[in-house]
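A single protein chain has been omitted; all remaining protein chains appear in their positions.
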Amino acid sequence: MAVVKLNDLKPGMKLTEPVFNINGNLLLREGVELTARHISILKAWGVSQVEVDSQEKTDQRKPELNPQVLCALQERLRTKFFGVLNNEIMREIMRIAEKQAIRKLMLASTRESRG
Amino acid sequence: MGRRLDTVLKQIYTLPTLPVVLTTVLELIRNPKTSAADIGRVISKDQILTARLLKLVNSAFYGFPRRISTVSHAITVIGFDALTNLILATSVLDIFPKENQEGGFDYEGFWEHSIGTAAGAKVIAGFISYNGKEELFVAGLLHDIGKIVEAQFMQKEFLKVREEIHNNAGLMVNEEAKILGYTHARIGGELIDKWGLPASLVEPVALHHEPQLAREFPRQTAAVHLADILCRAKDIGYGGDNKIPPLNPVAWESLGLRISDIEPIMERMETEFEATISALYPSSTSERGTPPGEQKWRER
Partner (left out) sequence: MERTISSGDVQKFAEQLEEARKRISALEYTNQAVLEYLSRLESSGEFQEKIELSYDIPQIFEVLLKEIRRLIRTEACALFTVAPDSYEFVLKAAMPDESKDICQQEIKAQIEYGIFSWALTQRKLTMVPPLFLNRHKLRGKNVILAPLTTSNKTIGMLLIVTSLEGKYIPKESLKLLSIVAKQTSFAIENALLYQELKQYNRMLEQRVTERTRELQENNKKLLSANGKLVETNVRLKEMERVKTEFLANVSHELRTPLTSIIGFSEVLLDGLGGDLTEQQKEYIRNIHGSGKRLLTLVNDMLDLSRIESGKMSVHCTQFDLKDLMEELNPVVLPLIKKKRQKFTIDIPDDIPSVYADRFKVRQIILNLLDNASKFTPPEGKIEVNCRLKREADARKVLLISISDTGIGIKPEDQELIFAPFRQVDGSPSRQFEGTGLGLAICKRLVEMHGGKIWVESQQGKGSTFHFTLPLENGELESREEEGDQNCEEASRDFSEIEKDQRGDSSWPG
């Protein structure tokens, strides 16, 4: 499973996820083997990247997040969102914010660990 | 109270004005017969502006696949209104200080937050199929400009406001209302109105904390309102306080988004912000994961 940018797509690659256009229409199903025509269609719709079948092993090692840091992050968010969480949209925003913050921190720690 | 704001603004003689080139462009654009070449000619006289614009147009901000080498070319590609808004964006950043000086107002945090909101508004424009994404970008960029006015021209009161925010851990708009009688949103609106900017920018800026009051441009106002909230949620820059204002239900309605759109919007905001900040604010050395603005305040 690899994410390939549109310009790097070659005919013969096989899709592992379905591809949609900006209107939400299904352009290509998963499992489709790409032809030049398919690639042209993706380019016309401005699909920036797709997931294809690949041989390389993805780095499975997931970085560890310091639990203290995680706690501090959640505390911050809770303070920030205090009093406005009665709305489900606000709860969703907080959830995504937490998710993205954690990811950022993990990426940062990965970078650090890599030196 | 409203009259006080007027008087205050009238008294501020040293209120910054828009650069001449921008006002000339705005005038030119009103003429339907203007061509890209005409505008290009005007802008080219300002080399720094030209360079900035071309950098912006060629950056990930636009993601145009080919290199654009002249302003007139840029206009044919992105359009007149888009270019005008870009000039506006770059000019505004020139008018006001970008770096933190003595005095305490966190300009860097401020601009980061403004650019973050601008990026957010631009992304939202795409999700609601609104064709004026550059316009929303500028509205987002300018939404908190009133704070700079307060910081520069109402220092005493503004200091008090910041003290109260810190003591009560409250929202800036609430403290402003208590101490000043008006909010930075209204001030900002007044300023850009004075500048002669279109109403489609004035209303979103003035009412971004009260989007339900928007009459002429409810969708644009709602977009800026939401972008501001998302920006604070993502901790991009410093909005002046550490609280998140509640999402106004009227605003959410007028946007017509689904709750499932929030995740992709917040994802795209990230990329958009990165692209913008490198194109507009190259002097920013802030790394992602910077300690929050609150800590900066404590440092002072």
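Which chain is which? They are A and B, in the order written, and residues in each are numbered from 1.
We take it that a residue touches a chain if its C-beta (ideal position, glycine included) is under 8 Å from a C-beta of that chain, and two chains touch if they have at least 3 such contacts.
Only a predicted model underlies this, so the values are computations on that prediction, with no experimental measurement involved.
Only one of A:I41, A:V69, A:I89 or A:M106 touches the chain withheld from this view, namely A:I41. Across B:T76, B:Q152 or B:S200, the single residue that touches the chain missing here is B:T76.
Although one chain is not shown, part of chain B still touches it, namely residues 27, 29-37, 40, 63-66, 72-73, 75-80, 82, 126, 129, 131. Chain A meets the missing chain through residues 6, 21-23, 25, 27, 37, 40-41, 43-47.
Just so we're on the same page, only the chains that are shown with their structure count from here on.
With each centre defined as the average position of its C-alpha atoms, the distance from chain A to chain B rounds to 28 Å. Residues 169, 229-230, 232-235, 242-247, 249, 252, 259, 262-263, 266-267, 270, 288-289, 292 of chain B are the ones touching chain A in the complex. Note for the complex: chain A touches chain B at residues 76, 79-84, 87-90, 92-94, 96-97, 100-101, 104-105, 108.
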